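Here the structure is laid out as structure tokens; the discussion comes afterwards.
A protein chain is absent from this complex, but the other protein chains hold their places.
Chain naming follows the written order as A and B, and within any one chain the residues start at number 1.
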Amino acid sequence: MVAVVEVSELTCQRDGRELFGALGFELNAGECLEVRGANGSGKSTLLRCVAGLFTDYAGTIETASSLYLGHRLGLNLLLTAEQNLMWYRGLRGSADSISEVLSRVGMGGYARVSCQNMSAGQQRRIGLARVLIGQCPLWLLDEPLTALDATGQELVASLIQEHLQGSGAVLCATHQDLQVPGARTLQLGV
Amino acid sequence: MADSAQPRSVVGLFGTQLRREIQTTARSMEEAVNPLIFLFLAITLFALSVGGGVEDLRARASGIIWVLVLLANMLSLESLFRRDYDDGTLEQMLLLAQPVFVPILAKIVAQWCLSGLAMTLLAPLAALILYLPTNELPVLLLSLLLGTPALSLFGAVGAALTVGLRRGGVLLGLLILPLYVPVLIFGVGAVSEHMAGVSINAQIYWLLAITMLALTVAPFAVQAALRISVEQ
Partner (left out) sequence: MASLKEFWHRLGSPRWFYQISGLWLKLFGVLALLLLVTGSVWGLAFAPPDYQQGNSFRIMYVHVPTAIVSQSAYLVMGVAGIVLLVWRMKLADMVLATIVPFGMSMTVLALVTGAIWGKPTWGAWWVWDARTTSMLVLLFLYFGIYALRQSIPARESAGRACAVLAVVGMINIPIIKYSVDWWLTLHQPATFTLTQAPSMPAVMWLPLAINVLGIYCLFGANLLSRLRLEILRREAGTQWVRDLVARGAP
């Protein structure tokens, strides 16, 4: 089993409160780990620590390179879906076809549509399309089911399952059940 | 599963970010134009304050233009990273781009085109209404062209430090205006020395040197500052 993420003795302080006292866990290739906890228990902070965005912590985090989907959209609303995804493609240096990626998330005809003219759910799907641009071993998803209807949530589940089958790993903060078979749960906070 | 990200060519990465800046600006032209309008509005106020007298304005023209270019630049810097910070694309850029200073530089270049470069192109108009003698105009333009990149570069450091703060606007000015002092001095100095018939080589070299220094230091300072701002 290849460990994709290894966390040990993780402690951190945010806004004067202590989050995760000496937290430790392992995530292996092909596994999905759901991080649960009440609001403010540090789910987002944990993901940001693993992503490398938050560095004020004690303990060790060893991780493979990751793709981080935060709870902000990550889309410039002034631009079209295509323009947004082309920017990601440029940053990642991949050669995937934008139209195929859009079809995969069910937004096939929306390439030239400005993101501000889409509904919240549609915007989320475009944001989700980012995981299909290039390949990355670890996905860090922060509340991926937000604003998605039932079809959208099934889409997330199927994307995750495909990724796991390809020996990827997923670390996901969520309130709701992902509907991914075999997913473990990590409970934060008391 | 391996990470498929290719080390992207520097030029390609620069182009990707620049294209994005152009696309965004094209859809928010009003925002881009505001600092330029401010420049001329403020010039009007100055002219009014001295009663529009020819000699008064002619003597102060280059100083007025330079100071207002500094202030207008400051206004346009506020939005350099703000939109990307708010919609989450800034942290994506920090995470995905290798090397990070390339898209950062692209953003600064785009901002300079809309502020420093644009103001240089508008300077003849400003010079006209402030009665600057026409044979001083080339020197003014050269000084603006060489000095405004340093304003954008150092200004970006301030913008990066304050992007996460709610009322960052005034603080931004406080942080970067002291750093603007040498550019102001050599910019105005070049015009005034030229008017006095003295060689302006020193001022030109200084402006170039400051811009070179800014080009070396600023991208890394901006990178560090963005990482700090994104943590909040």
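Structure notes:
By definition in this document, a residue touches a chain if its C-beta (ideal position, glycine included) is under 8 Å from a C-beta of that chain, and two chains touch if they have at least 3 such contacts.
No experiment lies behind these values; they were computed from the predicted model shown.
Shown as candidates are B:A2, B:L45 or B:V217; the residue that touches the absent chain is B:V217.
Note on the undisplayed chain: of the listed residues B:A42, B:C113, B:L145 or B:L177, the one touching it is B:L177.
Take chain B: the residues that touch the chain left off the picture are 154, 157, 161-162, 164-165, 167-168, 171, 174-175, 177-179, 181-182, 185-186, 189, 206, 210, 213, 217, 221, 224-225, 228-229, 231-232.
To be clear about the criterion, only the chains that are shown with their structure count from here on.
For the pair chain A and chain B, the distance between C-alpha centroids works out to 36 Å.
Considering their complex, residues 1-8, 12-13, 15-17, 19-20, 23-24, 27-28, 83-84, 86-89, 91-97, 103, 227, 230-231 of chain B touch chain A. Listing the residues of chain A that touch chain B in their complex gives 29, 51-56, 64-65, 68, 70, 72-79, 83, 86-88, 90-94, 114, 134-137, 166-168.
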